[in-house]
Structure formats: structure tokens, C-alpha cells
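As you look at this complex, bear in mind that one protein chain is not there, while each of the others sits in place.
On to chain A.
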Amino acid sequence: MKSAVIVFPGLNRDRDMIAALTQISGKAPATVWHQDAEIPDVDLIVIPGGFSYGDYLRCGAIAARSPIMDAVRAKAASGVNILGVCNGFQILIEAGLLPGALMRNMSLKFVCRDVKLEVVNADTAFTRGYAQGQVFRCPVAHHDGNYFADAETVARLEGEGRVAFSYAEGTNPNGSINDIAGIFNEQKNVLGLMPHPENLIEAAHGGDDGRALFSGLLGEAA
């Protein structure tokens, strides 16, 4: 299974993501610069975390209007799996690929710590490595991860199984509505989440709770 990582100026988690994808799938992902117009034929496209364009205007707002996002949109429409982590989630939302908004954390503080995530829908390509309702550890590191959507949108997300992960056991780090940590698009081939599963994939990280997300998508190298 092949993957690609989209790189914007100002990202800083791209190398972590490339390392995780390489180690788990056994193949280095293609890296695609934001001003390119085409993405190679892959099974998974990842937009990693960081601070694209210095978070100017709104987090992810400028990156979401980059030339490459038309290609991401076309790949999403054709059914390719798209994963956005942290700033990548913010970019997918600003690009209109996922609903709602990610606002300043309720505490107004940058939060960098581990949280507990509950798998709300394990019946998708992204979450099939986990059991329904499973709670696992995952790091977060963000200033603007406070998910907000109007009541109608939240009800639709929850009713359609489009909440992938929620913050569990009182660990909501940012004030997200209904403890939402990650959501799918309608077709469930686009996932955005604030936590960083790529930073908890091996013993050297202190655990491998995040690994199942990638191995479920790409398989494990023999």
C-alpha cells in the first residue's frame, strides 16, 4: 500500500509522519510540495501537523487555498483515503472537506500532553485496527483544537457514525463540543483529528497506541 504526504511551508510534524508511515508500511511515502498540481497514485494521502503559513488569518486558512488542495479534493472525491492530523485537520476543515471549525482552546493555552481517545466508530478503513469503544492513549499538541459545529451538524455527525474518536475519561484538552476529537466526511474516506497517533507507534515513544490507525490503513510490513 502506498502513501503520500503533502508538505506546506511551516509544517513541523511532516518528518514524524513520514517516519511513521515508512516504518509501519515498509515504504517511504511520496512527498508532495504544496505548489504541485498532482498527487501520485496512492492509497493514502496525509496532511501532517505544524503551523502552515504561521497560522496567519486562521489556522490552516492559507494552506487550504493552495494549488495542491484542488488535487486533494479530486482524490477525496475519487475515494482515496485522506488523513489530516492537527494542522492537517484544520486545513481539511478550512478547505471544506470536513464540516465545522477548530477554534482557540477554551483554556487559551497551548496544550501538549497525552489524552485518552475512545474509538466511536471502528467500522472504517481508518479505525478498523481498533475495537469499537476501545480507549487508547494519544498525544496532543495544539493551540486551536476546540472543535465547534452548530447543533444540527453535530447531531448529523453523531447520527451518521462520523465521529471517529472522542476524548475519553475527562481528558478533553480544548473544550471541543461533545468531546469530539476526530471526524469523517460523509463517505468516511476523509478523517481529520487533532491528536498525533504518529507520535506513539513504537516502544521508543513509550507506547504504540497510535500504530493501529496506520497499520489498519496500510498494513504492516513483513
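Following the convention adopted for this analysis, a contact is a pair of C-beta atoms (placed from the backbone, for glycine too) under 8 Å apart; a residue touches a chain by one contact, two chains touch by 3 or more; residues count from 1.
Please note the rule applied: contacts and distances are computed from a predicted model.
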Candidate names "TonB-dependent Receptor Plug Domain", "Glucose/mannose transport system permease protein", "Phosphoribosylformylglycinamidine synthase subunit PurS" or "Cytochrome"; UniProt protein name, chain not shown: "Phosphoribosylformylglycinamidine synthase subunit PurS"
Touch criterion as defined above, residue of A:P29, A:G84 or A:G100 at the omitted chain: A:G100
Option touching the unshown chain, where A:I68, A:V115 or A:A149 are the choices: A:A149
Touching the absent chain when the full complex is considered, from A:P9, A:G175 or A:G207: A:G175
Touch list for chain A against the chain that is not drawn: 57-58, 61, 65, 94, 99-101, 103-108, 146, 148-150, 175
